[in-house]
Each structure stands twice: as C-alpha cells, then as structure tokens.
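Here the complex is missing one protein chain, while the rest keep their positions.
Letters A, B and C mark the chains in the order given here, with residues in each chain numbered from 1 onward.
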Amino acid sequence: MFAAFLQYLFSGLTSGAIYALAGLGFAIIYNASHVINFAQGEFIMIGGMATATMVAAGVPLYLAIPLAMVASMLVGVAMEKFAVEPARNADVVTIIIITIGASIFMRGAAQIIWDKEFHSLPAFSGETPIAVMGATLMPQSLWVIGVAAVVIVGLWYFFNRTMFGKAMLGTSHNRLAAQLVGVAVKKVLLASFALSALLGAVGGIVVTPITFTNYEAGIMLGLKGFSAAVLGGLGNGTGAIVGGLIVGIAEAMASGYLSSAYKDAIAFIIILFVLFFMPSGLFGKRGTDRV
Amino acid sequence: MNLMTARTGGLAALAIVVAVAPVGFSNSYFYDVGVNAMFNAIVCVGLNLLIGYAGQISLGHAGFFALGAYGSGILTERYGVPAIVALTLSAAVVGILAFAVARPILKLKGHYLAMATLGIGIIIHIVLKTEAGITGGPDGMSLGNFKMLGFTIKGDQMWYWVTGVLLIFAVWLSLNLIESPVGRALRAVHGSEVGAEVVGVDTSSYKVLVFVVSAVFASVVGSLFAHKNGFITPDIGSFFGSVHFVTMVVLGGMASVYGAVVGAVILTLLPQLLAVVEQYEAMILGVIMMGTMIFMPKGLLPSLMIKLKSREAGR
Amino acid sequence: MRNLMKWGATAVVVAGCSTFAGQAMAADPIKIGSILSVTGPASFLGEPEKKTLEMYVERINKEGGVLGRKVELVVYDDGGAGEKASTFTKRLIESDKVDLLIGGSTTATTMAALPLAERNEVPFISLAGAVVIVEPVKKWVFKTPHTDKMAAEKVFSDMKKRGITKIGMISEDAGFGKSGRDQSLLVVKSYGIEVVADEIYSPKDPDVTAQLTKIKNAPGVQAVFNFGFGQGPAIVTKNFKQLGIAVPLYQSHGVASKDYIKLAGDATEGVRLPAAGLVVPDQLPATDPQKPVVTAFKKDYEAAFKSDVSTFAGHAYDGLQIALAAINRARSTDKAKVRDEIEKTSGYVGTGGLVSMSPTDHMGLSPSAFHMVEIRKGDWVLSN
Partner (left out) sequence: MSLLKVEKLSKEFGGVHAVEDLTFTVETGHIHSIIGPNGAGKTTLFNLITGVYTPSSGRVLFQDRLVSGMKPYELAALGMSRTFQNLQIFFNMQAIENVMVGHHLHLDRRFLPSLLRLPQVTRRDRECRDYCAGLMEFVGLGKYLDADAASMPYGALKRLEIARALAAQPKMLLLDEPAAGLNATESREIDEVIKKVASSGVTVVLVEHDMKMVMGISDQITALDYGRKLAEGTPAEVRANPEVVSAYLGTNG
C-alpha cells in the first residue's frame, strides 16, 4: 500500500506545484501593492494559449515561449497602467472588482483572438513515466516542480539582493516612506504586474502539457492559486509554494483515502481550519494591530 | 439633510419605479427579468449591510442563496411541507449555519475573510452537486408554485408585484436597521473596530449578527427564486454567483441601500442587453465593470449623488 | 429601466439570414429560437451546435428557405446556467415570438427551459443527453441525442461480450458525467457486471492519478469506464497510461471528437467508446443508410470551420432537419401542427442514427445508433 500512498503523493505534488506557481503570482503583486489580482489566472491562461497556438502554427517552441512571455507581460503592464493605477486610492473591494472585470475581459478577448477549444503542448522531456517504488511520475511534473523551485530562488534573490527588488519590498511596507527615499513607486507597481504576468506565463507554459489549456483555464488556476497564496500567508512567496503543495496533496490524499467527490471540499475545510488558528495564514505576518 | 424626508422620499421613489416600470413591459419575459432583478436587489440589500455598512466581505453568499432554494425544493417536493413553512425552515437552518461559522470566520480580515467565505460557498456548492439523491445533482431539481393560505403565486406578473412589495419591504427594513443604534454600531465596525470596542460595541457579535441577517436575506430570496423559476441547479450556488452578488453591491455603491438596488438591476439587465453582441459580451461586461470602478470608485449611486451635491453647491 | 428593456426587446440576434437582391421572400420568416451553452463549461457542446445551426440556416435560405419563407435563427448563450436558460427561453417565446425551439445544450438548461415550452405550447427539440427529458413523455418536448443510458448500455454489452464482469468507474462531477454515472449504475447489473470502484474528479483537475490508483488497486478490476467530456477524459487517459494500468479503458460518447485524440495523444491507443456513425463515415458499410448523410455532414462541417466534426454538432443538425421537415409537412408554422408532425417523424436518417418518433417515444433513436469504435494509431476504427 506504500506504492499507492506514494502515487497519491505524486499526484498531489503535480497538482500542488501547479497551484503553487499560480499562487506565487498573487504573492508578488500583493507584496508590492497589497492588491489581490483576480486576473492572475488569466496571465497563466495567456501564457499557455499563446504558446500552444504558436507551436500549433509552426513556431518553434524555443521562440514561442519567450514570445508568449512577452505577450503576457505586456498584458500585465497594460492592466496595471489602465485599470489598477487609475484606481490606486480606492477601497480594497473596489480594486477586487476591477481585477475581476479585467479577468472577464481577458477571457472574452481570448475566446475571440484564439478559440474555445482545448490546446496542448508536447511534454518537454517526453511522456515516459518515471517509476519510483511502484509509483509513477511524469517528467513534466518534475518540470513544474523544478520551475517552481527556480522561481522561488530567483524571487528570493530578486527581493533580497537586488536594489529594485528591495525597493519593491519597501514599497509594500510603507509606500510613503519608499517614496521619500526616492523609490519610484509607480514603476515598482508596474514592475510587479509585469513580473507576476511573466511568472503566470511561465506557469501556463509548463503546466499546459499536463492540464491542457483553453480560454477558461485561468478560472480554476486563479481560484487555486488564490487559495494557495492565502493559506501560505499573503505576500509570502514560500508561503504560496507551501500553500499550493498542501492544497494539492490534500486533494490527492482525500481522493485516495476518503472520497474523491468531496476532495475539493476537504481541501477547503483544511484551509478554513488553518485560518481559524492562524488568521494570517501559515507564514503571514502576525502583527498586533497598532492603535 | 433631513433624514426623514430622504428616507420617505427614497422609499416612495422606489415604489413609483416598481409600479411604473411595467408600463414598458410588453410581455411576461419583461416581468421575468424584472422579477430576477428585484430578487437580486433584495439579496444585495442584505449583503450590503455586511459589505457596505459593516465592511466585511463575503464571497460565499450564493451558497446561502442556494441553500434556501434547495431547502424549499427538498422540503416541498419530497416531504410535502407547505411552501411558507419550507421557506421559514430553510431560512432558520441557513441562519443557524451562518451563525455557527460566523464567529471563527469573521475574526479574519480582508482577503483572508474573502478566502474563508469563498471556501464556505464552494463547500455548499459541492455538497449540492454531489448529494444527487436528495438534490438531483448537477441536472437540477424541479419544484412547484408557491402556495400560501389557499393562494398561489403564479405567473411572472403576479411574481413581479409580490417581489416588488418584498423589495420595498426589504429596503425599509434595511433602512430601519442602518438608522438605528444597531446599524450605527455596524457602521462603526467598518470605521474602526477598536474605536467601536472601547465605547462598548461588541464588534464580533455585531459582525456575526449582520452576517446572519444577510445570509437569511439570501436564503429567503433563494426559496422564492426556486418557486418562481420552478427549476434549480447547484450552479446558482457557485463561486460565480457569489462574485456576481458582490459585484452588484460594489458597482451600485457600497453603504448605499439604493445603490445596491441599482447595482443589482443594472447587472441583471446587462446580460440581457449584451446578448445581442454575442461573443463580445464578456469583453464589454469586463470593460463596464472596470470603467465604473475606476471612474466611480464609490459605486454608481454614491458617486452620482456626490456629483449632484457639488453641482448644487456650485450654483 | 423601461427604455433599457425596450432596447433589449427590439434588439434581436439575427444570424444566418442572408438577403440577396431580387429575391422576395413570401410572408414572415420562420423563426427558430435556440438557447445554447456557447460559453462556460459546456461550450464544448454549445459552440459546435451554434456553428452548425448557423451554417445550415444560411444554406437553406440560399436554397430558397422553407415553404418559400426565410428561416431566421435567434441564438442566446446561456453559459450553461439553468436560470439564464429559463429567462432566455421566455425571451425567445415572448419577445422574439419564435415558432420552434432547438437547444438546451445540457440537461440542466433543457430542464430549465422545458416547463416554459410546455406551458406556452411551443415545440422544443432538445440537444441534451439525459433520459428524463423525454421519459416520461412531455407533449411538446423532443430530443435528438442518444441518451447517456444508451451509451452505457452499449459499453456494457461490449464488456459482457468480452467476458468482463468487474469494472472501475471514474466520472466527472459536472452534469454530463454525473448523469452518465447515475444511469450506468442503474443498468450495469443487468449485464452481470459489478462496479468495484466508483471515483469522481472535477472537470478541471490537473491530475487524477490518485483516483485511478484507487481503481487500479480495487480487487479484480477488468476494465475502467470513464464518463465525461472536455479535457477531463484526456487527462484520465494520459494518467491511465502513466500508471500502466493493464486493463482496457472505455470512454463515453462524450469524447467522440478528434480533439480528444489530439489532447491525449498516444495514450488513446486502444481506448474503446460508443460513437455515432458520424465519426467513422468511411468505415460504415456501403449498405448503411447513414453513410451518405454522415459523410456529407462531416465534409460540410469540416470545410466550413476547419475543425473536426463532433457528435454534438450532429445533434444540432438532426434537430434542425427534423424541425424543418416537420414544418414542411405541416405546410405552416402552426405550433400544434408542427408538434404533431415532429412526433410523426419516421425513418429520418440523421447523424445520430435512424429516427422514428411516436407519441410514446419523443427521441425515436434505435439502440443500433451507436457503434463501438476503438482508437488505433490516432484514428477511429469501427470495432463491431
């Protein structure tokens, strides 16, 4: 039965790594602007759809990937510039509605620019399953996990070792203070959207061989990504990764040992319980309100 | 500004709009859309107490709406319970459920609260989808007319007038609450929780109270919706339904009873109007949502009021 | 609000009504109303259905219409939501004053629209699968697709023929898969087959190896049967291969489109499923009356849209043909007469099979409508 357990774990890791990648995008934007971007899933969709359709049209993969990343980044920048920035001082809920509006817009545009069909990409390193003690894992899952790991290391480096990254962090802690010490806050916000759109695209590209993609693929990824980011503690990259993996593994274990019909519900119950005891998520800042 | 006149004036204006609108209705489809708009408006008036006045977000209220609908459906169809009893029982169960989850959930703030309510809504949706033996599963369930005291609400016209009266009643209740000490305490919770606490407002109890009230509003409307439509699917309780309700409230204007009504009416009519543009529907809807929130961040009605006021002042 | 509503009422989707100079169409157009799930989770169904209806209405109008009248098609997208379907059906009946309804891509949207058609006495041809739509018979309601029960029966009889007695089921938790699973569980016993594992997945799950592992480890499983459509079955198929499960995999008619093979790739090798003749027109024997019909439809569709034809497109084609034939026979659009004529449909050769309706059977498809096909080297091969 250990093989079965291991298989559930692999299943959970595969889904979890996908959720984690989606969650990271939420974390980055939240870090820089305290905005939850409900269009994050659409960045992932754009990355996947753009790459898949380009490859289908004969563009080589190594060219399609950077093009799709650039396309997604442009969309992210445009969204910040035209939809989020003009509403900077609005209520949190107002900005949430704006990002939801943006996600609806992007889905609508995607079904016109592309189509409503599902698209796939060939797996990067073949389709031969890797056998481990009676369980199997697809090489593409390793790609997803690997990319998530690279991204988290890259982000850590960016936020802790580069001037611009530190500026972004500073902006999230105190916008005014950041402005006073000469951080171009507007640029930072723009960059945060560009970065998370880029990240979304990368996620979309590596997961498409596993999950396929269509114009609505961003809904589920956005939802799970949000769950992952909140469970991990908003604004914390490591938290988003851990949150994503927990959600994925919880779903797989629930399918395996409890009930596959209720696996999503079980995952949400776990999230609720964690929040009851840790109201800022697993790794969120636990500050006392200053009055 | 005299509150009394604003209050009676607003209610009268609402009554007039409800009464006069059917002049433009050429058939029962219009009444149907009108009823749906008012159903949504009632839910939003309740939800606005929570979101607009008490400042607590919920992305799960479609779940309570669906529970009301299915409660009525199951009780009337499978157990032959009279419709009004089914509606009341469902609302009571939803109220108790909301009460049970409210305390731990409402300790959370902002996006964490959004996540938790989202989770509650999704769990309800999954249960309704999965327990097909009772709910009929994703293919939905049918139910009969709303009968009460030998009287049957039937047909879109009759539903229109019943719903119209209920909407006015709901707005009246909501205005009453907001203008009472209880409502003031709720608004204070939005303004500053600790500020309210130190002068004696038990903020967590008030948050629980308003959460339960808004859930009961949703449940009652869900029951009525189920009878009126005659057919329900679990998707009325989906995450999208909840987002839809919140969008109505925010678009129309948070902390404005009439704003919530306006938002609900507009977002109910919009898909009907946009059906003619076919595949561009989603893009246009997205642009309208973004545009409204960018240019009127306080929502349609409050923003218009501010403009009107400043114009008057300028004169 | 009043003005808004008026605008909404006068604005009508007119699709495919080509007017050309010199041709005077007699009388009012024949109005066909359609609610379809063009977007949302069931766009898999609604999109090809809409394309098909539009294409054929345009063609029919070019050829002079029906009864010398133009055909006008009004389509509303319900996004797969029951309550939207109900409002749009009302709009079609009350505001657009359609003569006949085609649509309801899913069982849920059909069930939402159904009472309205009944109450207003408008003929309604549904494009959805579940048996409940026509059993018990409703006076004004008909349907063209095979029922999920027929699909299940076809699969189970194939299993029985191969001596399979214990199977694992895996189905999606959305409408199609859920209702297919329920119907399967109802009829499976009569084939002497036992369901030893019954697993569920969500249509958008990235990975279902957990569920499949559970099935794999259930004692004595001799075959696995998956009910669902969209990307779900493709993921099931890939995961099935990944786990190296050695028993045969059966799919439902929900995947009878080339998209499935494209998505799941090599993993589809050997997968068996029930499908209409539409997917294998060349392999049908020359004597099969369906052969010319499905060959022509497939050609038309694929030429027009540059995408592979799906069974669902065929449902819409059949619905439209049955409706227009009935109007032709009725010599009018009088709703009662048209209804009577639809019910008298007999020997219609459609993409789904031979259709002969009766007052007790508002679907009229013979069980032989399904063929068992197997996927070999990325193509369908007729296996019975």
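Convention: a residue touches a chain if its C-beta (ideal position, glycine included) is under 8 Å from a C-beta of that chain, and two chains touch if they have at least 3 such contacts.
All values derive from a computational prediction rather than experimental measurement.
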Full-complex contact with the absent chain, from B:Leu14, B:Ala114 or B:Ala188: B:Ala188
Selected from B:Leu177, B:Val262, B:Ile288 or B:Leu301 as touching the chain missing from the view: B:Leu177
Absent chain, residues of chain B that touch it: 55, 173, 176-177, 179-185, 187-188, 190-192, 194-203, 209, 255
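One rule holds in what follows: only the chains that are shown with their structure count from here on.
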Chains contacting each of chain B and chain C, listed by label: A
Contact-richer chain pair [A-B vs A-C]: A-B
Length of the line joining the C-alpha centres of chain A and chain C, rounded to whole Å: 35
Between chain A and chain B, centroid-to-centroid distance (C-alpha), Å: 31
Junction residues of chain B, two or more chains touched: 126, 130, 279, 281-282
Residues of chain A touching at least two other chains: 111, 261, 264
In the complex, chain A residues that touch chain C: 1, 4, 7-8, 10-12, 14-15, 18, 111, 116-118, 120, 127, 129, 135-136, 138, 141, 207, 210-212, 214, 216-217, 219-220, 251-253, 255-256, 259-261, 264
Residues of chain A defined as touching chain B within the complex: 30, 36, 83, 86-87, 89-98, 100-109, 111-112, 223, 226-227, 230-231, 234, 261-262, 264-265, 268-269, 271-272, 275-276, 279-281, 289, 291
Complex contact set, residues of chain B against chain A: 51, 57, 104-105, 107-112, 114-116, 118-120, 122-123, 126-127, 130, 194, 239, 243, 246-247, 250-251, 254, 279-290, 293-294, 297-298
